[in-house]
Every structure is written in C-alpha cells, then in structure tokens.
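Structure record follows, encoded as structure tokens.
What you see is the complex with one protein chain gone and the rest in place.
In this document, chain identifiers A and B correspond to the written order of the chains, with residue numbering beginning at 1 in each.
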Amino acid sequence: MRGSVAVRALPYLLFVFFAITPALAQFGAEGYILSLVMRVMIFAIAAMSLDLILGYGAMVSFGHAAFLGIGAYGVGILMSHAVTNVLAQLVAAVAASALFALVTGALCLRTKGVYFIMITLAFGQMAFFFFVSLGVYGGDDGLTLRATPTLFGTPVFENTRVLYYVIFAAMLGVYLLLRAIVASRFGRVLRGARENPVRMQAIGFDPYRFQLAAYVIAGAICGVGGFLLAHQTEFVSPAFMTWQRSGELIVMVVLGGMGSLHGAILGAAAFIILEEVLARITEDWKLIFGPFLVLVALFARGGLVGFLRRLGGRR
Amino acid sequence: MSTLLRIENLHKSFGALRVTDDVTLDVAEGELHAVIGPNGAGKTTLIHQISGLVAPDSGRILLDGADIALLPPHKRATMGVARTFQITSILPGFSALENVALAVQAREGSSFRFFGDPTREERLNAQALENLAIVNLAGRADIPAGELSHGEKRQLELAIALATRPRILLLDEPLAGTGREESERVVATLQALKGRYAILLIEHDMDAVFALADRVSVLVYGAVVASGAPDAVRADPEVRRAYLGEEV
Partner (left out) sequence: MYATLILVQTLNGLQLGIILFLIAAGLTLVFGVMDFINLAHGVQYMLGAYFAYEFTTLTGSFTLGLLMALPAALLAGLVLEAFIFRHLYDRDHLEQVLATFGVILFLNQGVKVVWGASPLFVPVPDWLQGSIEILPGFFYPIYRLAIIAAGLGVAALLYFLVNHTRAGMLVRAGASNATMVAALGVDIRFLFMIVFGFGAMLAGFAGAMVAPILSVEPGMGDNLLILAFVVIVIGGIGSIRGAFIAALLIGLVDTLGRGFSTDLLRLVMDPSAASQTGRAIAPMLTYILMALVLVFRPSGLFPVKK
C-alpha cells in the first residue's frame, strides 16, 4: 500500500527533484550539474510531446527530432539576423514546427503502423538534409549563437539559474498542458482511436482529424524544446535532428513507460543521466547501457513506470 | 410506412467470390427487417457495405433518398446509421459509461475541446446512463468494458449504437455466443426497441427472428432468394430446401 502511494506521488517527486536541484548543485560542480539537468528537462519536453502521439495516439513517429531541430533553427536563424527578442524567436520556433507537422502529418497519417514509422522517418531525414545544405546558416557545422538573447531590450538567460527555472517552468507547463489535453474531450477521442479506430468511426468520429491535430500539437511543443535547446547550448546544428536522435526520443518514452507523460520525463532523465554516469565510469559504457535497455524491454513491461507500479502496486 | 434505407442492385466480389450478388432490399421507418442465411452467405459484408467499412463494386445505398454509398463510415454514422459488430467492438480500456458517453459526445459534435474533464460532464453522463439503462447495464456503468461478460459486452455495444440517436440500427447477430438467459433479455430489449427505430437484423436464431421480424429476407451465396412476411418465407419451399432444410 505504501508503495502504491509512492508510485502515485512519482510525478510530484520528479518535479520536486527538478525544483531543488539548483539548491543542491551549489555544493557540487554547479555549472556541470545544472547544464546536465537542463538537458534532461529539455529532452523531457521533447519526449512528453512524443508521448502524446505515441503513447496516447499510437502514432510512432521516427522523425520527431526534426521538430527539435526546426525549433532550434527558429532561434538560430533569427539570431543570425540580429533578432534577439526571445518572444519573437519562440513564436517563430512554434509556428515553424507546427507548420511542418501539419504538412507532413497530413501526408503521413494516410499510412498505418510500420509504414507510418517509416514515412515520418523520411520527412525527418528530409528536414535533416535540408539544414545540412543550408550553407548560409552553417550547413553541416551548424551555427554558434553569438548575440545575447533579449526580452524587450533587456538581456535574458545570462544567468544559468534563470535559464534553469525558465526551462523548469516550461517543462512543468508542458506537463500540465498535456495532462489536460489527454483528459479532455479531445484526448478522450484520441485515446479511443488508439484502442479501436473502427468503433470510433462507427459512432461518427473521423480519427484522422484528431490524430492530425495531436500531431501538430506534439510538433509545436517539441519546437518549444528546440527553442530551449538552442538557448541552453548556444548552438544549433543538424545533429539535433538525426534519425538516431529521433530513435533516442522513442527509447526515452518506451524506457520510462509510454502513455503516462511522467514516464517520458523519467525516461529522459534515466537515459541522459545514466549515459553520463556510465560514460564517466568507463569509456565502453555502451557495453553496459545496451544490455540495460535489453533487460528493461525483456523484464519491465510498461517501462520504468510500469516496473515501479508493479513493485508498489502488488496489493 | 415510408422507406428509410434502400439498397439497389448492390454487387461485391472478393476476387472470384461473389459475396453480394445484385442485392436489392429496403427497410421502412420503424420496421424490423431480418436477414437470414447460412454462414458465408455475405450477411456481414452486406452490413459492412451499408456502414461504409467495405466499398461495394456497384449499386446504390440510399438513406432517405440520398446515396451514401461513397461516404466514409463516420459520415454515415453522423447521418444516423448505427451498427453493432458480429465480433463485439467496444473500447475495452474505457468504462462502460465512457464507452456510451463517447457516442453521446460524437453526436454533439464538439470534440475539439482541449480542456475540461468530460468524465464530469453531467449531460454526457446522464444521457449515457439512460442508454445503459435501456440494455440493463446501468449497474455496471463504472466497470471497464473489457471486464464485462461476453453478453454484457454485446449489450453495451447496443447501448453505444443507441446513444448515437440513430435512424437505422444494423445489428449483426446480437444473440451470437450469448447464453439462454442473456439471449432472452436481448430479445426483450429488441422487442422494446422495435417500432422506434428502423432495424436491419442479422440473426441465426430462428425463434428470435420469427418472433421479432416484420419482414424476412433470405440470403444465399450473396443473393436474396426470398423475401416477405415471416410466415410466407417460412413456407417457401425453395427456402426450406436451400436454407431452413439444414435446420430441420
């Protein structure tokens, strides 16, 4: 019983952990810890947005990193034209990624299952090669952001802690927003279409419209993640949007446990922190991390969240 | 009574197999028209074509005079075509109430709402509960649909169909796989619905068919071989040979 309370408290524990990290980090390698945890939170945003379509909509996108890259380039391109206002950049990042999601999603959703996985990969790759070819914006090498971001003329994000809490607020906001969406009338239709699209059609819903809307929302939110990633790393590059990166996002969601949102946060944290910690222990950390993923797939149905739930919830 | 659903010269083949062979039939407002026929006769495929799951090769499907043969399934549903499936089709992870509430939500046409908890919307729940009560499931409203008994699932599916406020109900073997007691309850429910909706009923249970139907059509190898009042069809020698013969 006590275990199951802990399981239900898991999302809150996660957010408390992220909230107090800066306070704890000052006793250690603060800069290093904060930048690592900021990275975790940004990927948590991207992974949660993927969880909306993958976990609740059964749409496995293998090109999700494209939105991360498009959001980041929204910042990078504007910065290189001396548009330093972060609100303008945010609007550009969200609009561009939402538009890309709308156009590609409308085509991708004509296919099902593995064909959907592969056509999303195709569009992701097209976005990747598009930015590789953009010589003016650094091509392969990417862009370093030299200008200082501003809000109404005053510099922002100069202070790491400020940036940290901006990212934290964004993650919390995305989590609450997605929770509301998933539980709403819209979300109920989306979940229904995941379970039984034929039944949903038979009562008068067109799953396509709902799935496309969810795809656009997910793309836009992931674009926010890209916006934050650009400011956190002060750099944008096509490397943000390789297919390997898209694959990692899927792995984060599945590792944490899909269809629960906080599972995506947990998955992003586990993936990035474990990678970091193992890499400090041995150069050959993948020899440990690889089998770890295999074991999770074999023995922890429902990912880490499912595993914890079974630990705690065994009545 | 005026004709609500009219099927004209419908044809469908799967490869060389003719599943619907020049079928013409109609269902009047408030009429219960039963379609019987041996397994593989093409009854389910006929319903699939009316509801839009399978595209006919040729022919017309008229709902109140308008041809719906080319519309997607969800459009037909919003126009008042509701159906159940031979193999029960529900949302197993949702509660019984939510299964029906979703159908109410579909009819209200306002599902692009991203905030607010629909499980607390009184109007949706009240209407859903009414429909559950019609099929005697009000007491099971909060049970996940996947955990209901087989018979209850069939009942639930009927409640879902009713919640869309259909003009015509297409029922594909609602008694299949139900026990005696359950099947009596379903027959009673259908008896109560009869006259209020146009119903196209596919059923194997002859007692139920002849007790319920206003009209019976017999489908054999995709073609209608007889059609008329229950007694006339029962007496038809060709029907007795082709179909009822197996039963006697």
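Quick note on the criterion: contacts are C-beta pairs under 8 Å (C-beta built on N, C-alpha and C of every residue); 3 or more make two chains touch, one makes a residue touch a chain.
Source: prediction; values computed, not measured.
K.L.:
Name every displayed chain that the left-out chain is in contact with.
P.N.:
A
K.L.:
Out of A:A6, A:L102, A:A122 or A:A180, which residue would touch the omitted chain in the full complex?
P.N.:
Of these options, the touching residue for the absent chain is A:A122.
K.L.:
With the full complex in mind, choose from A:M38, A:A101, A:I250 or A:V305 the residue touching the hidden chain.
P.N.:
Checking each option in A:M38, A:A101, A:I250 or A:V305, the one touching the absent chain turns out to be A:I250.
K.L.:
If the hidden chain were put back, which residues of chain A would touch it?
P.N.:
Contacting residues on chain A, toward the hidden partner: 54, 60, 107, 110-112, 114-115, 118-119, 121-123, 125-126, 129-130, 132-133, 135, 243-244, 247, 250-251, 254-255, 258, 284, 286-287, 289-294, 296-298, 301.
Here, only the chains that are shown with their structure count from here on.
K.L.:
Where the CA atoms of chain A average out and where those of chain B average out, how many Å apart are those spots?
P.N.:
It comes to 44 Å between the two C-alpha centres.
K.L.:
Tell me, which parts of chain A touch chain B in their complex?
P.N.:
Against chain B, chain A makes touches at 180-181, 183-189, 191-192, 195-196, 198-206, 210, 213.
K.L.:
In their shared complex, at which residues does chain B touch chain A?
P.N.:
51-53, 72-74, 77-78, 82-83, 85, 89-94, 98, 102-103, 105-107, 110-119, 160-161, 163-164
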